[in-house]
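Showing subunit A:
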Amino acid sequence: MSALLDNFWVLLALKLAVVAIFIPTFSLVLIFAELKLSAHMQNRIGPYFAGGRWGWAQPLADGLKFMQKEDLVPADADRPVFKIAPMIVLMGTLAVFVIVPFAPKLVVRDLDLGVFYALAAGSIGTVGVLMAGWSSANKYSLMGGLRAAAQLIAYELPLVLAVVGVVIAAGTMSMGGIVAAQVEPWFHIGSFGVRLPFILQGQVVGFAIFMIASLAELSRTPFDMPIAESELVMGYLTEYSGIRFTMFFLAEYAGMFSMSAIAATLFLGGWYVPGLPADSAAMYLLGPMVLIGKVLVLVFAMIWMRWTFPRLREDQLQSLAWRWLIPLALANILVTATLKVVF
Partner candidate 1 sequence: MTASPSETAERFSAMVGAESASSDFGTAKIRVPAQRWVEVHETLKPHLPFFSWLSAIDWASEVAVGEPPEAPVDDHYEVLSRLSDVTSGTGLIISTEVGKAEPRLATLTGVFGGANWHEREAAEMFGIVFEGHPHLVKLYLPDEFQGHPLRKTFPLLSREVKPWPGTVDVEDMPSSMNTEAGDEGESTE
Partner candidate 2 sequence: MIDRHLLAMHQSEVSVSVELETPDVTLNLGPQHPSTHGVLRLIAKVDGEVINEVEPVIGYMHRGYEKLAEVRTYPQITALVNRIDWVSGFANEIPFIVAVERLMGIEAPQRAQMIRLVLTEMARISSHLLFLCSYPLELGAATPLMYALRERERVLDLIEGVTGGRFHPNFNRIGGVKPAAGAGSTQKKVVQDLPEGFLEQTRDAMKNVLSECDDMVDLVLGNEIFIERTRGVGLIPADRALEYGVSGPNLRASGVRFDVRKTDSYLPYGGFDFEIPTGVNGDCFDRYTVRLEEIRQAARIVNQAVDAMPSGELQAKVPRIVKVPKGATYVRAENPKGEMGYYVVSEGGRGPYRLKVRSASFSNLSILPWLLKGQLVPDIIAILGSLDFVLGDVDR
């Protein structure tokens, strides 16, 4: 058995299988969280009947409902592109989880270029969105797809630049290395080492920019012009139904999870909380719990923002990215680099 586990390929396949099963399941939990949280924020109860008093089976029921729907492809649509688009979006989101460290040794593959890989994989979804908009043979979908592409590309830059600040502070691009840099004490008071996550090590601005940009990357309110704009009905999602729609839907929530996981690892300290024994075997259990706890806090913030704000207009969205976030992120890099060199 252990010989089997030592085999690189078997181990890899096992890890990927865990990711592929665990992430969509956890997305269902996030979907349920959104339904209940939004309901309580609006003074309603939310799902109530499916699966007993809590309505916990509501996402399952919705999933089953979507699966049994008719598989519709518009007559004029570009069939191969139409069918592949949701898969590409979902794949891009799931691929990010390869480098998220759940515990000191619990990561699918701790690449040296972890951060770089995460950002690159995350932006594959943009191609999928464009494909969806184009192949739907619907002028409104096309307009929605183009607007979505513009928005996603515009907000890639602040996302990347915000992360660069952390990379400079940590000195490495590997996710495991970044967490390790936060485990190490930042400075000592006497013999007591003060350990702080990067958000408290001066990356507050970076964190804020990252959260805003990730909301825009996920096309969530207040940046949901591409899908929920009243003129474009559902934008690039208009012609999708059934399982294909489920894939987009899951990709959104998996994306929330992945963006929050990256933010938690980069800015909030990942699986580490000061006081935990960083090297012991208990971390295999505690580490994921800590990380998921932080992820849930960030996801709560995202849900909260969705149900409080109206949506920004397209030009306001773009000006926010280009005129505010990018200069701020550049300034953040400058300050971080200066401090790193000086101290």
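Selection rule, in plain terms: all candidates are chains of the complex that A comes from, given by their letters.
Just so it is clear, a residue touches a chain if its C-beta (ideal position, glycine included) is under 8 Å from a C-beta of that chain, and two chains touch if they have at least 3 such contacts; residues count from 1.
The structure presented is a predicted model; accordingly, all values stated were derived computationally and were not measured.
Among the candidates 1 or 2, the one in contact with subunit A in this complex is 2.
Against candidate 2, the residues of subunit A that register as touching in their complex are 38, 41-44, 62, 138-140, 221-222, 224-225, 228-231, 233-234, 237-239, 241, 245, 249, 307-316.
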